[in-house]
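See structure below.
Every protein chain except one is present and positioned as in the full complex.
Then we have subunit A:
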Amino acid sequence: MTSLKKLLLGEQGLVVIFALAFLVVSLTVPNFLTERNMLGLLQSVVTIGIVACTMMFCLASRDFDLSVGSTVAFSGMVAVMASNATGSILLGLVAALICGGLVGTVNGVVIARFRINALITTLATMQIVRGLALIASDGRAVGINDPSFYQLALSRFLGIPTPIWVMALFFVAFGFLLNRTVFGKNTLAIGGNPEASRLAGVDVARMRIWIFALQGLVCAVAGVLLASRITSGQPNAATGLELSVISACVLGGVSLAGGRAAMTGVIVGVLIMGIAENVMNLLNIQAFYQYVVRGLILLMAVLLDNLRSSAAGRRA
């Protein structure tokens, strides 16, 4: 193998490719490498980035969650409606977290205890929860009464908007959770071989419920930030989010067969998605083409991953 090939197909291959792509784009696309554009880029990936943290756990344990987009919209909706009704933003946040956590727990219990396929279960809850959001709002956007709700998304710390800080915090926390805790290692183990993990004393069913519950809670956080940014609860917000998030994770090298995941990979995956969109916007490429490009990027990443694992197989 040549050294270039080795670099591209090695452990950090994706990071190398990302760095190269970033360099090329910075040099060729005007207005890309400006503070304003960078912050805008990061802000555009906040929802995907936050939800990808727990989606990574979900995929790493061989599960799947299609209901995240609906849960984000629903919990954002709940946050706005509850804070409007009670006059307290805090109560709104708590209500959103409870609802998000509840959706996740229901997913987890149905999947782990009743042994229903995760794809089917979350396909069902995705529609149920979207329906609940529409019913609660009668299909219309619900405006935020208290302007300080906007501050969640608008406020800045050290010049950087709060949502970006939240996303960064989540990246660090979930990276730690994955690599340094029993929870993270058990997640990877049950994804690698669920039956062996069960026989080794891991309570697989309980782990899966926790992972889904966590996913619901994190969706609620993303939902609140999104509602604050768009200044209303939108029942149709975040449609198709599940696919973007799963794409980002797969781009980042998370194996759909479970057992393999890395936070750095997921971060890179999220940024690649963001950069592709951002660059196409800067170059005034019509939005319709963006779908095609995003799909192509995903396909290429998966092909690369395939090459990488067969290269690893040959080495072994």
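FYI, a contact is a pair of C-beta atoms (placed from the backbone, for glycine too) under 8 Å apart; a residue touches a chain by one contact, two chains touch by 3 or more; residues count from 1.
Quick note on the criterion: contacts and distances are computed from a predicted model.
> I notice the complex is incomplete. Of the names "Glycosyl transferase, group 1", "RNA polymerase sigma-70 factor, ECF subfamily", "L-arabinose ABC transporter ATP-binding protein AraG" or "Sulfite reductase [ferredoxin]", which is the UniProt protein name for the chain that's not shown?
Matching "Glycosyl transferase, group 1", "RNA polymerase sigma-70 factor, ECF subfamily", "L-arabinose ABC transporter ATP-binding protein AraG" or "Sulfite reductase [ferredoxin]" to the record, the invisible chain is "L-arabinose ABC transporter ATP-binding protein AraG".
> Quick one: which of A:197, A:232 or A:278 touches the chain that's been left out?
Spelled out, the listed residue whose C-beta touches the missing chain is A:197.
> May I ask which residue of A:110, A:189 or A:217 touches the chain that does not appear here?
Of these options, the touching residue for the absent chain is A:189.
> Even though one chain is hidden, which residues of subunit A still touch it in the full complex?
Contact residues on subunit A toward the absent chain are 180-183, 185-186, 188-189, 192-193, 195-203, 255, 259-260, 316.
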